[in-house]
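Every protein chain but one is kept in place in this view of the complex.
For chain A:
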Amino acid sequence: MRYSALSLLGNAFSKNKNWKPAWRNPDPKPNYDVIIIGGGGHGLATAYYLSKVFGVRNVAVLEKGYLGSGNIGRNTTIIRSNYLLEGNNPFYEFSMKLWEGLEQDFNFNAMVSQRGVINLFHSDAQRDAYTRRGNAMRLHGVDAELLNRDQLREKLPFLDYENARFPIMGGLMQARGGTVRHDAVAWGFARGADQNGVDIIQNCEVTGIDRDGDQITGVQTTRGAITCNKLAMAVAGSSSHVAKMVDMRLPIESHALQAFVSEGLKPFIDTVVTFGAGHFYVSQSDKGGLVFGGDIEGYNSYAQRGNLACVEHVAEAGMAMIPALSRVRILRSWGGIMDMSMDGSPIMDRTHLANLYFNGGWCYGGFKATPASGYCFAHLLATDTPHETATAFRMDRFARGYLLDEKGVGAQANLH
């Protein structure tokens, strides 16, 4: 059923008793043209665009937990396309354009809110770096605006501008950036893919990959063996673990990242702000809770939880940026597993096996990429060539020396 004002009204009259589940809950078939491992945002978006744009409909998404149990339901919902590098920027801008039309496209309210993203700067050098980034964005046709301290004060009067260690001098703003309700993104893509005939199979963990020479023949799962013509990995933090099933070692480490939400407050912060000096960023959800986080914990982890040292660190950095936060109570915190690549950028490519495709290495920034990642991965799966905006995300770029290192910190995963 298409959701519309009319369907809302009709169902209200029948006391909302006639709503149908948004997607089926099928048993796995014995064979699929394409199997996607991982029912996170990227796996579901891939299935959606495969079935919608590329006409490949005999597709299954295998998810080991429930839909939305991974990073897609754990992130802090920020979208932006404020990238510096040539290989990154057009891809993230493609994603931003898809976000802008997504809700109409998949007929689901994902609460896309272009409330702006502001990165604060605290020194002349940092201002110069942000100016350069802003210029690079504008050269790519992306909106960017450098705000001085007075312009910023009007928007965000509650920041600690005179902070002794990190005075705030201004910020780089992308007005089209913002937030999207993350689990609605998973649900919207799942529903759309399901309507096109894709089987979304939950509680189905892939435990082994079958092959014949350099050809994948199928997968072993907790719900039995399934064969396929093409196999696509989109398992984010579990990338290395699943890749090991085909003896693949990746330029990826798995790290823990936490996020936090406060008690509900009256409207306070109407944009997304990142503290360029410490590890802190914050926005306010429509329910009123402040949603915030910091940096990864720094150690390899598959635990989906973090450590108190980081809680303290994030709270300190938050207080340094917004002293008023001292009176806010934290309601919940949680963690996810980040697939940190060695240059901080993603990998989307074919592999050493003929019909195995890899999508991962999204680090802590893959939510914003969800629609474009799905579109481009579907393009790769259907045509065996990369989408024009994703040609830099090659697996062999590390060996060839074509890194995409936005931060310029080198092969040290916990510094990206």
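Rule of thumb we're sticking to: contacts are C-beta pairs under 8 Å (C-beta built on N, C-alpha and C of every residue); 3 or more make two chains touch, one makes a residue touch a chain; residues count from 1.
In this text, contacts and distances are computed from a predicted model.
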| item | value |
| --- | --- |
| Protein name (UniProt record) of the chain left out of view, among "Amino acid ABC transporter ATP-binding protein", "3-phenylpropionate/trans-cinnamate dioxygenase ferredoxin subunit", "Sarcosine oxidase subunit delta" or "NADH-quinone oxidoreductase subunit H" | "Sarcosine oxidase subunit delta" |
| From A:Ser254, A:Thr274, A:Thr351 or A:Thr389, residue that would touch the chain that is not displayed | A:Ser254 |
| Residue of A:Trp19, A:Tyr299 or A:Tyr402 touching the missing chain in the full complex | A:Tyr299 |
| Omitted-chain contact residue, chosen from A:Met1, A:Leu139, A:Ala309 or A:Leu331 | A:Ala309 |
| Chain A residues touching the omitted chain (full complex) | 238, 240-241, 249-254, 297-303, 306-309, 313, 342, 398-399, 411-414 |
